[in-house]
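Only one protein chain is missing from this complex, and each of the others stays in its spot.
Coming up: chain A.
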Amino acid sequence: MNLFLDALNFLFDPANLAGSNGILSRLVDHLWYTGLSMAVAVVIGIPLGLLVGHTGRGRNAVVAVSSAARALPTLGLIFLIILYTGLGVGPLIVVLVILAVPPLLAGAYSGLEAVNRQTIDAARAIGMTEWQILLKVEMPLAMPLIFGGIRSATLQVIATATIAGYVGLTGLGRFLIEGLALRDYKLALAGAILVIALALCVDAILALAQRLVVPHGVARGLTRHTDESAAPTPRQHGRVSPAPSNP
């Protein structure tokens, strides 16, 4: 308990806040690594997931690759990359992107797969182009799952970005690693608390954002009624002979 109080004392001591090794500066670095990795991962993962979900092609390959990527040990991978490239932000971002892409992919393609086929068929039949179906029907309806993927990826990246401290970078992980190295456990604990607090705050912000992004009719869970009352459809027609796309 003493250790915990010591850690809190450290956190609330204004002397530890500012400066190049202060909490604020390391928090900003941590957010920078997270933001950059997530930006790259979103650009790669979401479009790929949407492509797989919309066309239904390449699903097995994506599942295999993303489960393999999930199994990669992040710490081992970052040292492996550093052996080739030398120290720097680059290797860190690469491993964080590899970590973040699988949940983003999974969210995007499973979100699209969950959209009622009849709804998509109807959208096509009334004259939406394939792009319009994707942007105006599939994505809004898949938004809860797409956003779920973003939230889970962000949390993993925030937690894992602590390894930046191991490879000569800063970030909140620095407190942890310095604390362990110096046997200053209050410092290590303070670092751990900071990472947890950051993760919780960011998740809360994303939860709020999700409420804004997810369409009203979907967020209220009102889609279920129509989906379940739907009788089995001659699904093959839409599947077998997809309309020529005309974006």
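FYI, a residue touches a chain if its C-beta (ideal position, glycine included) is under 8 Å from a C-beta of that chain, and two chains touch if they have at least 3 such contacts; residues count from 1.
As a working rule, contacts and distances are computed from a predicted model.
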Practice prompt. Write down which listed name, "FMN-binding protein", "Cytochrome c biogenesis protein", "Urease accessory protein UreF" or "ABC-type quaternary amine transporter", is the UniProt protein name of the chain that is not shown.
Written response: "ABC-type quaternary amine transporter"
Worksheet entry | Contact partner of the left-out chain, one of A:7, A:112 or A:137 | A:137
Fill in: Residue in contact with the excluded chain [from A:16, A:74 or A:118]
A:118
Response to the item:
Per the whole complex, from A:73, A:168 or A:215 the residue touching the absent chain is A:215
Item to complete: Name, in rising order, the residues on chain A that touch the hidden chain in the full complex.
Response: 116, 118-119, 121-129, 132, 137, 140-141, 215-218, 220, 222-227, 229-231, 233-234, 236-238, 240-241, 243-244, 246
